[in-house]
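I am attaching a structure below and will ask some questions about it afterwards.
Shown here: the complex without one of its protein chains, the others still in place.
Chain lettering (A and B) follows the sequence in which the chains are written, and residue indices restart at 1 in each chain.
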Amino acid sequence: MKYSVGHTGRVILLRLDEGEDVLESLESLASKEHIESGIFFVIGSLKEGSLVSGAKTDEPPVIPFWQRIRKNHEILGIGNIFQTEGKPKIHLHAAAARGDKVRLGCLREKSKVFLVEEIIIFELLGMEAIREKDQRTGLFLLKIH
Amino acid sequence: MKYSVGHTGRVILLRLDEGEDVLESLESLASKEHIESGIFFVIGSLKEGSLVSGAKTDEPPVIPFWQRIRKNHEILGIGNIFQTEGKPKIHLHAAAARGDKVRLGCLREKSKVFLVEEIIIFELLGMEAIREKDQRTGLFLLKIH
Partner (left out) sequence: MKYSVGHTGRVILLRLDEGEDVLESLESLASKEHIESGIFFVIGSLKEGSLVSGAKTDEPPVIPFWQRIRKNHEILGIGNIFQTEGKPKIHLHAAAARGDKVRLGCLREKSKVFLVEEIIIFELLGMEAIREKDQRTGLFLLKIH
């Protein structure tokens, strides 16, 4: 267990529209508004996306299960923003449903909003943390000083 | 992408009891406490509810998939509060499970709490946003000034 104590800063309400890319839009906004650390919440719909939903074995190397989203899904997600090499990096876990089929995982690569995505970001101040590439797993892990 | 920058206000811890209606209770509390904008988080159980879990096609008109909750389900939800024609309107996405069956969608219409619902609302101040009926889709979409 490692932890860092900080406090809330600005809150940003963000609306993404049809066809926009979720991770790219969040990174671009975080850069523009100089958000170093943050947590955000997503509700909306997605018509394209890729979720990593676990690793095939409990030992490295991490070989992911992929779930591909095609056609519109309702989503609910929780993510965070920390810096990697001076640039904001997004980590977002989302659940997605279409009819009675539900998926859940870590959103990666390209995605496309369906209709609208409503995102609320809480900026966090005073956090002594960055995201750094871990040699053993190849993942960008949170490093708390 | 459109966004508005604000900050946190009050935080309200809300407990709903057996049989209470989730959306109606939240709208009533938001009116009484004059919460113009907010984000909230729900954990608890629901014994009745209706979730929209996607649209049948990616093109309008939006014809929803419905998932009906009967008997008690554990739930987890994220929602927001914005004003429509001067009154608070709730937008809530929730995942619900009973045994190994999981559903996810946008909670609509009537619902009934099972045992208890624990809700924490963060009031947001300074947000220049309302929810307005969109002619093309018939949905109440978030409009950021």
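Following the convention adopted for this analysis, contacts are C-beta pairs under 8 Å (C-beta built on N, C-alpha and C of every residue); 3 or more make two chains touch, one makes a residue touch a chain.
These numbers come from a predicted model, not from an experiment.
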item: Option touching the unshown chain, where B:55, B:81 or B:96 are the choices; value: B:96
item: Contacting the left-out chain in the complete assembly, out of A:69, A:94 or A:120; value: A:94
item: Residue numbers in chain A that touch the chain omitted from display; value: 1-8, 37, 39, 51-55, 58, 62, 65, 67, 77-80, 91-95, 102-106, 124, 127, 129, 137, 139, 141-142, 144
item: Residues from chain B at the interface with the omitted partner, ascending; value: 8-17, 20, 25, 28-29, 33, 41-43, 45, 47, 71-76, 78, 95-100, 102, 114-116, 118, 120, 122
